[in-house]
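Only a single protein chain was left out; the remaining protein chains are all shown in position.
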Amino acid sequence: MSEHHHQNPIAEPQVILELIRYDRSAYAKYTDLSVDDLLLQINPGEVNWINLDGLNNQTIIEKLQAHFQLHALLIDDVLNDQRPKAEEYDEYLFFTLKMLYRIDESGIDYEQISFVLGRDYLISFQEKEGDLFDGFRERIRLDQGKVRKKQADYLLYRLTDIIIDNYYNVLDKIGEEIESIEDDIQANPANRSFNRIQKIKKELIYLRRTVYPLRDALNKIIKGESEFINDENIRYYADIYDHVIHLQDSLDIYKDLTSGLLDLHINTLNTKLNEVMKVLAVISTIFMPLTFIVGVYGMNFENLPELEWQYGYYGTWGVMLLIVGGMVAYFKRKKWF
Amino acid sequence: MSEHHHQNPIAEPQVILELIRYDRSAYAKYTDLSVDDLLLQINPGEVNWINLDGLNNQTIIEKLQAHFQLHALLIDDVLNDQRPKAEEYDEYLFFTLKMLYRIDESGIDYEQISFVLGRDYLISFQEKEGDLFDGFRERIRLDQGKVRKKQADYLLYRLTDIIIDNYYNVLDKIGEEIESIEDDIQANPANRSFNRIQKIKKELIYLRRTVYPLRDALNKIIKGESEFINDENIRYYADIYDHVIHLQDSLDIYKDLTSGLLDLHINTLNTKLNEVMKVLAVISTIFMPLTFIVGVYGMNFENLPELEWQYGYYGTWGVMLLIVGGMVAYFKRKKWF
Amino acid sequence: MSEHHHQNPIAEPQVILELIRYDRSAYAKYTDLSVDDLLLQINPGEVNWINLDGLNNQTIIEKLQAHFQLHALLIDDVLNDQRPKAEEYDEYLFFTLKMLYRIDESGIDYEQISFVLGRDYLISFQEKEGDLFDGFRERIRLDQGKVRKKQADYLLYRLTDIIIDNYYNVLDKIGEEIESIEDDIQANPANRSFNRIQKIKKELIYLRRTVYPLRDALNKIIKGESEFINDENIRYYADIYDHVIHLQDSLDIYKDLTSGLLDLHINTLNTKLNEVMKVLAVISTIFMPLTFIVGVYGMNFENLPELEWQYGYYGTWGVMLLIVGGMVAYFKRKKWF
Amino acid sequence: MSEHHHQNPIAEPQVILELIRYDRSAYAKYTDLSVDDLLLQINPGEVNWINLDGLNNQTIIEKLQAHFQLHALLIDDVLNDQRPKAEEYDEYLFFTLKMLYRIDESGIDYEQISFVLGRDYLISFQEKEGDLFDGFRERIRLDQGKVRKKQADYLLYRLTDIIIDNYYNVLDKIGEEIESIEDDIQANPANRSFNRIQKIKKELIYLRRTVYPLRDALNKIIKGESEFINDENIRYYADIYDHVIHLQDSLDIYKDLTSGLLDLHINTLNTKLNEVMKVLAVISTIFMPLTFIVGVYGMNFENLPELEWQYGYYGTWGVMLLIVGGMVAYFKRKKWF
Partner (left out) sequence: MSEHHHQNPIAEPQVILELIRYDRSAYAKYTDLSVDDLLLQINPGEVNWINLDGLNNQTIIEKLQAHFQLHALLIDDVLNDQRPKAEEYDEYLFFTLKMLYRIDESGIDYEQISFVLGRDYLISFQEKEGDLFDGFRERIRLDQGKVRKKQADYLLYRLTDIIIDNYYNVLDKIGEEIESIEDDIQANPANRSFNRIQKIKKELIYLRRTVYPLRDALNKIIKGESEFINDENIRYYADIYDHVIHLQDSLDIYKDLTSGLLDLHINTLNTKLNEVMKVLAVISTIFMPLTFIVGVYGMNFENLPELEWQYGYYGTWGVMLLIVGGMVAYFKRKKWF
């Protein structure tokens, strides 16, 4: 429906379609099939995980849509930037969230991943090639852990858990950056630090948008008594829910810490200004009276008796030293040095 | 009822009344009829979309009111500036919101649009000629998409969706403006930037007022189990609801970003002040002692022995260069350059 | 009960007691009767509106209390400053709120008005003579609008609507003041503007206290299914409820705008400080070196060769002009002018 | 239970135990009895008000605990600093809050008072001798008002009402102090004002902690349908509830006003800084060029033609006056005076 917004630019033509099919005893993986052939390999008795990397091949998506009777609005949500959310349809559960990557200094990379969980299948839609699941695919193949003994809803749990766990890595890097900025402010000129603070703040703003709606989405799954999630697995989703709240707490803490950094930065700036002004005031207060005095005896009056005194010059120095001493004592008492 | 407030100034006399009537097989459009003739064309078996551009012709409004038994308070709401809201009456559903236009630099243009959805008709009241629906009218005529196969409630969904979609265009322009201001602050004098920030802030304040109540209104439609919205179409309204929450998120992000801009602006100002003060302090600290020294030897004491030394002048220069060197070293150590 | 607080000072002895009695066919108004005579005129079959201006005549209040069996706490609430609220008693509905007047520059004037709505009567208690209802009294007399065809609950709606409508006038004046301050800040010295901002902020603080509780009070009436409000009139109270939320929105917007004004004021102050400091730094940076140079050649060393050079004086001017030129170029590059 | 925290220091050994016993016809007061004798005087048919001033006599408290079967946690709550709260036990209702005194400039004095309301008795525990109830005790003795006609629950209402009413006195003093500070800031040096603002802010922080939980506590009483509060008296507690909300509103307003004071203080400081800097800049801008000029003609060049001109000196003055005039005009235009 509706000509939507925020279409994610998808330039690379590479689209990868993959099916992993397993149960307790069997395992199969299909990667280079056409979408029609791949759909033929789906076996209702087993868990069928269909993964699509790249969303720009309309034919594939339309065939998936037709085969699984996916609602037009769901496809819309898969193709467009979406808040994380869970939605129950008659035939499947739809769940979309963001995968995070922290590639380098230039910031966090977001990728939307959407899941459609049916009774015996799970479809995952990713925007780009490459994900966090390679190690886990290997665990399925080698039958490690419980995954081969469980249904598709447990598979969805494990994938979600892997995604959320990776959030912690990103947050840890932000935590380190915050500490590094703090050191930076105290050691170095201020302007660069300010830009780093602003950058962290922006990242936190976007992260919050990614994490907060997840709470509602997971709550919907836990409370919703969806028929696609077995009761015994609800506790696993509740565990992810706890992680998400933990992440929220961390984001709130980081937000507070970052605003503390801003205070620190401003305080450093102000303290420096105060210091500069003190130097200026001290110098002016000491030298202005002195310059005045030497100016007095630089006047050319014919009748200026001190000029003729034997020790006038030395007396002037004496007076000036007294003034300097007085000033220094005054500033000491005022704690200006 | 009640002599109301915030009457929108409606000066132009131009009022356009239009009826588009369709079902799966038939389509008709009436534009130049009088209100009485137009009402005769309404066909209960089909979808009847009556659109009124311009609200200053009291006769038309009264005849519509009489024909559809519209409540006096509803007419009041149509004619006056209103928060977006949905209200269920016995015979129809009332829904009012704002259409946005971003015409140019001078800001966002708001127009109130109100809908009355009955069982087989939809009335849309607009303040001014011209709207966002021309492309969609063409789609109805050509029988593109699902609209001809659906009832009036789907028509309302499509019109609302078009309006909300256009909000994204406005928000995107604001996002661009925020980025442009950020560049501006770092490159240019500050005062203009500040005014641009203030302007964005104001726009966001008004936008929030436009978007936030929409959430309640749509929630009322979704939860209200109104008899005028078919159950199968509730999901479409839920989709718009998601868009509105997405818009809210964006507004919140923009608000945070704008307040970040203000911090940036203030920081730039303070950094510049610090710089200026440093220049002042450095210049004063270097030249005040020097001026004092040359003042000393400008005194006219008869007994001022240094004046008679052979190399007194050159020695003075030496002392002064030493002082300058010391100062520069001091400032270097304090990281003032 | 309880010796209460915030007794409103009521000095003027003038108390006005008035009864307007009407139904579809009859209308009567009694103004100069004693309280006993007036109570005799009450006719249970018609709508009886008893209005009391001035609350310092204890006899009248006690007789009204006795006649209508008003609860002691209700009388307490009438006589003392109260948050707007609605309270359901067995025999009547109690509703109290504030009337606003914007008399002049010195601020907003508040008056508490309390209503007791019985089955066939409405009592209104006002603190002072004079209200907003004169035009409406005339409409009743002339049988304009629906009021003569309706019961006392509709009368209460109309009076409340008139009071709330007048809030918009007050808010509009505040909106104008905010715009006027904005112009003022950009044109004029700052201190006066600051005081105007503070004044607006205070007014908004008090207004919020007046408007916000109204929401709860009206909600109580709408949801409470009070037997004193006919179901068909609930929608009218819901309409006032919408107005109150609209007012809240406006107050929130004005609050944000006012805090924007404060930012603007502070920015203007800071920008001016920066400008002043720049002027100071430029002047110092240019003239301090020059003064030093002329000081050098004001020294009285016997052996100061430059003094004897033919073009020493002109050369000195040349050097000084070079310095000035260099400084000006430096400041230009730094964008200090 | 548990070795608790924030034990209030109770040094004075003075403990006062008192019983006031009354019904419609009888009244008796016992003050100098031992706890055992006093408990013998309790008469189940009448209202028995036991008041204990001073909580450091463990024997008395243990005997009361044993006689009325008070829960160990309740005694814990009585003896230790507690948030205001109401708690329903099987045999009684427990209610604790703070009494406020505003003794003098040094701040507000808090005293915890706890009530245990049984079917025919009320126990009040106070930390110190002296309370707000003396006038009310006299009213009971003289049978003024309704109290002698009512049960213990009405007695608790009256005592609570007296305590809450006294909050208004404290708040009024704070309101006066806020106004006085505002005058102070505009008239006087800033530092003292700042300390006064900080003090008010602290007091408001602690007051909020005292008032806000009261809302929940009273709500619990009103909604809880406790068997110890007669239905006909619920309305009285609802009235106190309204007072508490009114107090909350006032605290919020005072908080906003105090933060306005801080803005005012900061603005005054900044305005003064701006003024000082302007004076400095004006003086420097005028005298630096002049000092330079007179320095020029203080040079000792042998060939400095102007020095020999007849009117060189007067010409120099002329040039200097022109410069001063130009500067003054410049500053006028810039609105620096």
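Per-chain numbering from 1; labels A, B, C and D assigned in written order.
Everything below uses one rule, namely that a residue touches a chain if its C-beta (ideal position, glycine included) is under 8 Å from a C-beta of that chain, and two chains touch if they have at least 3 such contacts.
What you see is a predicted model, and the numbers here were worked out from it, not measured in a lab.
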Open item on the list: Need the list of shown chains touched by the one chain that isn't shown.
Closed with: A, D
- [ ] Based on the whole complex, identify which of A:E91, A:D242 or A:E308 touches the chain you can't see.
- [x] A:D242
TODO: Touching the absent chain in the whole complex: find that residue among A:N43, A:N191, A:N230 or A:T285.
DONE: A:T285
TODO: Pick out the residues on subunit D that sit against the missing chain.
DONE: 1-6, 71, 73, 76-77, 82-83, 85, 189-191, 194, 198, 201-202, 205-206, 209, 213, 262, 265-266, 269, 272-273, 276-277, 279-280, 283-284, 287-288, 290-291, 294-295, 297-300, 304, 306-313, 316
Open item on the list: Need a quick check: the contact residues on subunit A for the chain that isn't drawn.
Closed with: 145, 158, 161-162, 165, 168-169, 172, 235-236, 239, 242, 245-246, 249, 253, 256-257, 260, 263-264, 267, 270-271, 273-274, 277-278, 280-281, 284-285, 288-289, 291-292, 295-296, 298-305, 335-336
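To be clear about the criterion, only the chains that are shown with their structure count from here on.
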Open item on the list: Shortest hop count from subunit B to subunit D along touching chains?
Closed with: 2
- [ ] Quick one: compare the interface residues of subunit A with those of subunit B and tell me same or different, with half as the dividing line.
- [x] different
- [ ] State, to the nearest whole Å, the distance from the C-alpha centre of subunit B to the C-alpha centre of subunit C.
- [x] 26
Open item on the list: Please output the residue numbers of subunit B that touch at least 2 other chains, ranges allowed.
Closed with: 270, 273, 277, 280, 284, 288, 291, 295, 298-300, 304
- [ ] If every chain is a node and every touching pair an edge, decide which shape results: line, ring, star, complete or other.
- [x] line
- [ ] Determine which chains touch and list them pairwise.
- [x] A-B, B-C, C-D
